[in-house]
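For this depiction, one protein chain was excluded, whereas all remaining protein chains were kept in their positions.
Now for chain A:
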Amino acid sequence: MMKHKVIAAGFAACVALAAPQIAGAQEAYKIGVSAGLTGYAATVDRAWRDGVELAAAAVNAKGGVMGRKIQVVVEDNRSEPQEAVTVYRKMLSSDKVEAFVSGCVSAGNFAAAGLLQRAKVPMMLCSILPTQPEHLQWAFTTLPPAGFEVDKRLEYLKEKTQIRKIAVLHDPTPYANLQKGVAERNAAKYGLEVVSIEQYKQDDADLSVQISKARSAGAGAILKIGLGGTTLTAAKNIKQLGADMLLLTSLEDLAVFGPVAEVLGDKFFFVASPSQVYEALPEGALKAGIKAFLDPWREKFRDRDPNWASRGWDGVMLTVAAIEQAKSFDGEKLRAAYEELKGFQGTTGVYNFRPDLHQGITDNPFVLATIQDGKVKVVQ
C-alpha cells in the first residue's frame, strides 16, 4: 500500500513539474509583418514595425493571447511589390505565419493579396485596402479614410480664415491621389474653391513652379498632400517667392515639421493624429488608450514620433481582440471576427468594422495643429 502511495506521489510530482513545461511549450502565435524597411517607405514602416513589436511584447507580458505567446516575424519588402510577394510567400510557407499586420507599401500588399486569399490568412494593414472584392475580404486597415485629413483642413479654412480659394499640391501615391479627389469633391461643401491642382514627385528639389501657379490662380492657401522632405521645400519656396499663403500639410512625422515652422511661422499648419498631441487631449478613453501605448513607447524610444507606431500597436491589439472574440486562431474565424469588432478603442480612435467596411476608423480622429515656440499647439 505504502509502495503504491509512493508511486502515485511520484507520478503526481512528475505531472506537476511537467505541466508548466507543456503549457509553456505551446507553439507561439506567429504574426507576419511585410514592411518596407528599406526604400521609400522606410521611415514609416520602421516605425510601424517597432509599434507591432512593442504591442507583441506587451501582450506577451500579460501571458499572450489565449495561452499562446506572440512571435513577430518581420521581413523587408524593400518597398517593392515583387519583393513583397516573395516575403509574404516566405512567411506563409516557411515561417507558417497565421496572420499579418503589414506596413504601408500599398502596391506590395495589393500584389500579395491573392496569395493570402488563397491561403485564407487575414491581414491588418497600415496601407489602403486592395480594390479586388475577393482580396478585400481578407484585408483590413488601421488607416483612417483619406477624406478625414482633407476635411479637417477645409473646416479650419472655412471657420477660422477669410480664404476662399485654395490650391492642392500632391504627390502621385495612391493615398495622396485619394485625398486630392476628396479635396476636389468636398471643397464646395465648405464654401471653398479649388483653383489649382498641381502634382510633384517625392524627390523634387524645387516646387516654386507649382507654387507660382497656385499663387497666380489666386489661392490663399495650399493643401499639401504627401510625405517627406518636400514639405520643407514647399515652405522655403513660398518664402522665397514672397507668397502670402498658408501651408496646410497632411499627416507626417513631427520631426519634419520643426524646420518648416521655422521658415513659415504662423502660416504653417499640419494635420496631427491623437498620439502626436497626447498632452493636449482631454482625459477620456482615447487618452487612456494612447497612454497604454505611449508609456512603453517613450520608455524605449523617448521623443521619437509615435504616429505610425501607434497604428502598428493598434494592428496587433485588434488582432488579439479578434482572436479572443473568435476564441480561435483559425484564419477564416479570425477574418469573421475582425468584421464583427465594434467600439474598439485604439490609439488613433475607435474602430468599428463591418462585413462591408474593413476600414475601421469611422469618426475623424485628427486635429489641426501648429508649432509655436517649439511646441505643438492644437488649433482645430
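Note that a contact is a pair of C-beta atoms (placed from the backbone, for glycine too) under 8 Å apart; a residue touches a chain by one contact, two chains touch by 3 or more; residues count from 1.
Rule of thumb we're sticking to: contacts and distances are computed from a predicted model.
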Just to verify: the chain that's not displayed, which of "Molybdenum transport system permease", "Cytochrome c-type biogenesis protein CcmF", "Isoquinoline 1-oxidoreductase beta subunit" or "Amino acid/amide ABC transporter membrane protein 2, HAAT family" does UniProt list as its protein name? "Amino acid/amide ABC transporter membrane protein 2, HAAT family"
From A:Lys90, A:Lys165, A:Lys213 or A:Arg304, the answer for touching the chain not displayed is A:Lys90
Hey, which of A:Lys30, A:Arg68, A:His135 or A:Lys267 is the one touching the hidden chain? A:His135
I'm checking contacts with the chain that's been left out. Which of A:Ser106, A:Thr142, A:Ser275 or A:Ser310 qualifies? A:Ser106
So which bits of chain A touch the chain we can't see? 38, 75-76, 79-82, 85-86, 89-90, 92-94, 106-107, 110-111, 113-114, 130-132, 135, 172-174, 177
